[in-house]
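Worksheet: one structure, shown below.
What you see is the complex with one protein chain gone and the rest in place.
Now for subunit A:
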Amino acid sequence: MMQQLIIYPLLFQLFLSIVLMFFWNKINAQKVISIAGSIIAVILSSYVFYYVWENGTQKVNAGNWDAPFGIVFVADTLAVTLVLLTALSGLAVSIFSAGSVIKDRLRFGYFPIFHFLLLGLTGAFLTGDLFNLYVWFEIIIISSFVLITIGGEKAQLEGAVKYFTLNILASTIFLTAIAVLYGLTGSLNMADLAGKVAAVENRGLVEVAAILFLIGFGTKASIFPLYFWLPASYHTPPAAVSAIFGGLLTKVGVYALIRVFTLIFVGDVFLGEILMVLAILTIFSGGVGALVQNNVRKVFSYLIICHIGYMIAGLGMFTEIAITGVIFYLIHDIMVKTNLFMVSGIIFKIKSSNSMRALGGFYANYPKLSLLIFIPLFSLVGIPPLSGFWPKISLIGEGFATENYWTVAAIIFASFITLVIIAKLWAEVFWKDAKEIPEKPKFEYFSDISKARKTQFILPIVFLSLISLYIGFGAEHIQLLSSRIANELMNSQQYIDTVLNNS
């Protein structure tokens, strides 16, 4: 039973959603099961992480069919790290959902679908098969369609249409790319493809497949010309849903890009240059977009795009140190972005508005809460001991070493513009004198709700802030982890040997 350890986080999420479906009409029971289950999922994922850290890459052949013929699940250090981060964000958002999402939404199966989303994410990180990756992406987007439309407000549906259209298009392009690659090599197993793609003579078609993958995953990761769906939709659903979307959905696109471009399409100079240019444009457009927004959640949405640029830039440089920076940034970003959207939820709950101009006076009225929110906000900027600072050292240093001065300039520009935006947000929302916002008649304000529910709002933010602080102050550990992952990604032979049993 221990050989299958790595797929237990996956099976557990499936089990949890099935159990939750049996309690369809019992919302309070669903809350308890979801939170308790998420805690178990964190413990399970931590154990899997520890096991892989000690024993190296593990694999499971689903259905006992050997690779490359069957579907394999592979847990290398990158995969288990992301599974652990998914479980951590899942736990935080599960608690936050229990407090913040209204009954009319929970009634329609919010929690089961939420755990199906986590199942899809866990599966996408663990699978070693390209077509299976597509299937997990489908599970992710189908669940996210339900979560984004649940409740059925007008603005929500409008955002959902944009989200739906572009994501379906991206999936179709991704599927086309798989078809091209399968036509060329006759294999879908990623480790097997690594060898076979290198041997294909028709380099032009391989290039086409690579670009199709870039477009498909790029749309999901919201890189430069394909990001418009994100700021149009992420501010519409409840804050809890935005939190899991903002934290993990774009990152699964980044993960897929990292996996495909470090394992299958390796050492392509042309592609590296495209990635670099796209990264600079992504950073620029996201940063400038965030600068002009007034809605707090739209600001965060644009910042997601801006910071995706860092990771794409690191991937474009394609050296071990740059990839270390990318992985570190990925770890930091998942925690902080999840946290920030929950922060936007709590701001909305207190003042019934997300407009920066209308808000104000938080520091005077809620000093302790403001200090708590300070942690994720300034971790995002990367004020030195906090977590956003460390990966930039690797990225900027490596930018100089590989003489990509434009990339360095873009990263510095983005850090600066993030600082300006967060400082503006801090000044407007927290320091400025409070303004009178006309009270909404039917709105349930933060001061009206019970103490238990207040805890459900605050606790997840505290939890993720503590992790962010650990990433900042324990940067040595995260750097060690990231450099090990980067090493595994750059020397993919060991991954290939594990999957194909060539040892």
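Basically, a contact is a pair of C-beta atoms (placed from the backbone, for glycine too) under 8 Å apart; a residue touches a chain by one contact, two chains touch by 3 or more; residues count from 1.
Everything below uses one rule, namely that contacts and distances are computed from a predicted model.
Chemist: Can you match the unshown chain of the complex to its UniProt protein name from these: "C-type cytochrome biogenesis protein CcmF", "ATP synthase subunit a", "Na(+)/H(+) antiporter subunit B" or "ABC transporter ATP-binding protein"?
Modeler: Spelling it out: the chain absent from the display is recorded in UniProt as "Na(+)/H(+) antiporter subunit B".
Chemist: Could you list which residues of subunit A touch the chain missing from the display?
Modeler: 1, 3-4, 7, 11, 14-15, 17-18, 21-22, 24, 60-64
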